[in-house]
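Missing here is one protein chain; the remaining ones are kept as they sit in the complex.
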Amino acid sequence: MNETDVLKNIHILAKKIGREVNLMEVCGTHTQAVARAGLKSLLPKNVHLTTGPGCPVCVTAQEDIDAIISLTLAGIPVATYGDMMRVPGSFGSLDQAREKGAKVFDVYSTEEALEIRNSKLEIEEDLVFFGLGFETTAPMTAYAIQKGLTVYSTHKLFLPAMKALLEIGELKIDGYICPGHVSAIIGSRPYEEMKVPQVITGFQPNDILVSVYMLLRQLAEKRSEVENEYVRLVKESGNPEALGEIFEVFEKTDGNWRGFGTIPGSGLKIKEKYRDFDAKIKYKDILDKVDFSKSRKPTACKCGEIIRGLKSPKDCPVYKKGCTPDKPIGPCMVSVEGACNVEYRYEK
Amino acid sequence: MITILLYNATMCLAFPGRILKLTGDTAVVDFDGVEKDVNVSLIKGAKTGEYVMVHAGFAIQKMGEEDALEVFKLYKEAEGK
Partner (left out) sequence: MKNNESVELDHGGGGYKSWELLQDIRGVLKSRGKWTNCEDDAAVYDLGKQKLVFTSDAFIVEPIFFPGGDIGKIAMCGTINDLSVMGAKPLGISLSIVMEEGFPKADLMKIIRSINKVSESSGIPVVTGDTKVTQRGKIDKIEITTAGVGLAECVIENNGIKVGDVIITSGDLGEHAITLLASRFNYKTKIVSDSKTLNKEIEEVGKYLNACKDPTRGGLAANIVEMANKSRVKIVVNEKTLPYKKETVAVSELLGIDIFSLASEGRFIAAVSPKNSDKALKILKKFNKEAKIIGVAEKGTGVYLKTELGALRPIEMPKGKLIPRIC
């Protein structure tokens, strides 16, 4: 029993289904894993694997990027996960701010951010952590806020975006390859409200291959269920401790997504109880002075449509022509999980 | 010189490891012969010897001791139906 068997059966099922099938993977790490394995080239011609809004850096709104850059340019030390460093905001990127002398730290974890705050800065200096990511990183941020870290939260909940895509209906989505690590936190039950075939998937090439098989099987058998391929990690109830941590510190609010605009109930806002650690309140005076009307996405950049699966990187007029990993125009080219970056590095 | 190829993707990157030692909220976890400190406060009742999935410095879930590639077990079950 090996990958050749699975592939063979994928081809048999695809033929049985007959029509064009559009499956969407919605996690940046899946985007990368698919490309690293060269998986698309092995699939039947009528089975399409589209990239969705699963890259946390890519879906961060321009206003939020401009806000955090404004804070650091105003002299406030900022820490963020690495990928965010080079995303071009309207007033430059965090990396450029650092070159100009601003205190910007790229960190692997909130623990590292806390350590920097406690040992590398002056006593009176604060450190603002740019909280981005979905349910997988939100618990770490929540934990760090309870340890006294100031946070600018642009954390988001993932399912509302998956639901929004189905509701908007611009693209026919026949099935979702569901994000493995978000699911480790939220479990499998929340997906049941979406009436479309879904498979919660791990990140090894074989995981994704088996998931494609499981989705095609559902389509061939006219089923629409939530199946769990990633049983070794994802439990039906997820991780209640981590979820508890999130909702101890955060509450739901409207989320501002690049590519979607506002999605109700998809954002995480720091609760009143923890207002002392909310950078949006603490530094309101600086943030109020930022001219967000200038927070326009670069005009030619098609990141928004790429995130919604409507366009592929090749459809973007600046892809490879002015927008490259070295000189990115939009976040989809900056993040190693962004659709454009992955396409650029792994396409033949 | 080390070149990081196009920066690190820390947001979704996760790796499984085995807990070697526990001290309060911190575990020393072994990842295929590489040991590092991991915060285990997001999972309940972590024990020495258990496998955990680690992401951004934290354990996000426990895993069974079976071989990481259980994928084909599901596939075999599905085909058998």
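For this structure, a couple of remarks:
Letters A and B mark the chains in the order given here, with residues in each chain numbered from 1 onward.
By our rule, contacts are C-beta pairs under 8 Å (C-beta built on N, C-alpha and C of every residue); 3 or more make two chains touch, one makes a residue touch a chain.
Everything numeric in this text was worked out from a predicted model, so none of it was measured.
The missing chain lies against chain B, touching residues 1-10, 13, 15, 31-37.
Counting the whole complex, the residues of chain A in touch with the unshown chain are 3-4, 7, 35-39, 41-42, 82, 85, 108, 205-206, 209, 325-326, 336, 345-348.
Heads up, the rule we're going with is that only the chains that are shown with their structure count from here on.
Centre-to-centre separation between chain A and chain B, using Cα means, comes to 20 Å.
Looking at the complex, you find that chain A touches chain B at residues 1-2, 6, 9, 27-29, 32, 54, 56-57, 81-83, 85-86, 108-112, 132-133, 136-137, 139-140, 143, 179, 181, 184-185, 202-204, 206-207, 210, 213-214, 217, 229, 231-235, 239-242, 245, 325, 334-337, 341, 345. On the side of chain B, the complex with chain A involves touching residues 5-14, 39, 41-44, 53, 55-58, 60-61, 63-64, 66, 68-72, 74-76, 78-79.
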